[in-house]
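Please see the structure below; I have some questions.
One protein chain omitted, others in place.
Naming follows writing order (A, B and C), and every chain is counted from residue 1.
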């Protein structure tokens, strides 16, 4: 029997991407979706790309009604809003996958330093960080999954195996990330107007992006000790995709071959991670619309590791990963509904 | 039992798109694909977007071997090359869907005026023009389907119902089409370099594009008499999509409502054609990667009809339509493997 | 002595483009620029592209102060706002070039039908329509120039010579225009977000765009009798540029050669209009950032004229043309400050 799904917050790109994936999922039934802005209108009317949801109508966020209908709730609302609705569903025995940042940071102190006061800190410990390649078993048992950020997904996957096995040093770790513009969301703003982004390229929030503590939390866990990173996000004139170029120092005698071998070993049972052979580096265009994370690696003569990882920020970086988590939470095949090839060109 | 499929010419955008769709088709098995350029290499190695074809290896065009393995052959080679291989398969009782222009024009004279000498003219009459919304029954019985061109698909679908029912006059008919750059193919050329196309916009082959006789053939058939059109294609700095803006004169008392009613009536049983309500016009971004053709229409005060249609040039304009034809030829549901929502944004 | 210039409304793309051009103009001195939003900040701080205006500070629209400093005022504010400030300057003997639509339509009735009530109708008759290639002498004498719209500039220039000389029929005239996104301005809006425009293409305001009466006014004047057009604007995923494809019926025996000859004759003394030879059609990328209007023409076998014209919507379609008008109004060489080649690629 299909999983009955409610989505809170269906008018952003993350919500739309979630619907796009669920539309073809053989074991999912979307029973309710909310949007204050579009309430009363059919999903297809607002988003003609979603041709199959003509009958589905955006409703106001009536939590009680949704809790009654749905087994699983995806919260695709901004942080701070998420923490206000998530406990409601958990208290009624529903499972929740939260796509905001509200339950990703285990430490209340760290969360409140980077974001704002947390109104449901009791759930911080219970939430499982929804990166299946690292926390597969925990996700299977979880009631609340904190779906990772897009930059963190692209940064943590390449580094966890290497930090765990001590192939690289914990400092310096430099993550230079480049993201498509859909990461900035679907709200009106001058900074993300077509003419401001097209034919432009910039770094932003240098040294201060909120994904930093999330990445540090997971890399520290992999290393076994607290570590710090340098993280610089950039805005790319394209719709989708994140490419992260990662720099670290290897331990003595670690070669490109060692690195690739280790990554392949670690991700053997992870169908969505592909490690390219030596000399081959990935392009975001080859994972567009998919749940894949592709990687390439090189150790330079001087012993510096250069890794490049790519994901689709809306899919593996958000809604695809959320569905992967759903599959695990409901005992389904991890890849169900997620195997469509990339849309290229 | 799945249809066994061979593809001749798998290294262009059309071939890649065909594989992308077939990858998820529940009743299709891709058993052979040819590419002189890439022979011996796995499909996934050359096109990492196609993650599921790691085991499939590009082979030389050994027609005999393919005829033995495949029930259906898609020819995704340039015109003139197609006419050389298509008869081989037909003579061996295989079905063929030809994505080139070689069998689209029924009149040898017209074909040879716009293209070059035809080496297999005996098949021109036997070929069925593969526009399912117009020739569904014929396609079901066909051995050879001539898959329509991208511009013709976007132009014929809006006009056929109106010409058949006499709602518009046969002249003037002006078709102003705008295509994404994938329509120009995947061969190296200065004119389609990124820097030449990006931030540019141009008309090309004004008054002389080879899709003109194809459109005229089908519109004349719908009207019942020979008619001529004015057709201007343009190149848009985007990867996929065709938008055609079509101008015609209505017969007296024909309103927007009449037009929309007629279109909806005609396309009632055609799941891939969507007629927008009055005042709403389509955007190519909402059909990206899908087999849909969306349309909007307006009759101006002066009685001029303005119609706008959109398709994805690689999907409904080529490979998606080819799979739709395959479904019909093999008694499958017309929409099988073709219902994924558009990738937006 | 340089012309002293004030700009009302300096925070939109039109204002920025005006400053870009004036920065290099040898006979212009920008003495004041207003912006409520940015007041007190230097132009270079807000627009780092304008490196030479570090000392120039955005001020509030203090009309009195500006009238005292400036000989010429460019109003680069939205329509309806323009009509509120223009009379102030005219009454004080200043010259005004208005980049809004407020003084382009000679008939108050027509203006009010398409826009809203007009608060300064007495100036409608006095304003000169600022298309130098058509009204050069009138502009030289004008106190108030109504700078043409971008679509009208690209549409009127190709058609005026042909209508005046009776080479084409007055109906049908179909203008299918495609514009870069800067035409939509620099205000926050979902519809012009990068991800909504990029990889998309749409028609908009089909049959109802406000540039229609402006084009009809000027074409009717050229023809000598009232005529109507069909006008469809489209949005292109590029920053700058308009390409208009224009369809009309020729009078008997009019050939491509006739058309090209006539256009060249008409524009002989107009340095910014270039007529391409037969078989050559223009690309917007070749006029980017310039004041040029390039055209190509073809008469089809059936006697239909297809013309293609390109301009940069911000330059010849707005601020460049405004400076061309300024040059004429102040007795300067028409091309002064406007001869930089296009930025290609």
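Please note the rule applied: a residue touches a chain if its C-beta (ideal position, glycine included) is under 8 Å from a C-beta of that chain, and two chains touch if they have at least 3 such contacts.
Predicted model only: the values in this text are computed from it and were never measured.
Contact with the chain that does not appear here is found for just one residue of B:13, B:103, B:151 or B:247, B:13. Of the listed positions A:285, A:314 or A:328, the one in contact with the omitted chain in the full complex is A:285. If you put the hidden chain back, the residue from A:239, A:291 or A:325 that touches it is A:239.
On the side of subunit C, the interface with the absent chain consists of residues 13, 16, 19-20, 23-24, 47-52, 182, 199, 239-240, 274, 282-283, 285-290, 292, 294, 339-345, using the contact rule stated above. Think of the hidden chain as still there; on subunit B it touches residues 13, 180-182, 186-190, 192-199, 237-239.
Touch with the hidden chain on the side of subunit A covers residues 172, 174, 176, 178, 180, 195-196, 198-204, 206-207, 228, 230, 232, 234, 236-241, 243, 245, 247, 249, 281-285, 288, 296, 298, 300, 302, 304, 306, 308, 310, 345.
Basically, only the chains that are shown with their structure count from here on.
With centres defined as mean CA coordinates, subunit C is found 39 Å away from subunit B. Chain centres here are Cα means. That of subunit A falls 46 Å from that of subunit C.
In subunit C, the residues touching two or more other chains are 195-196, 198-199, 237-239.
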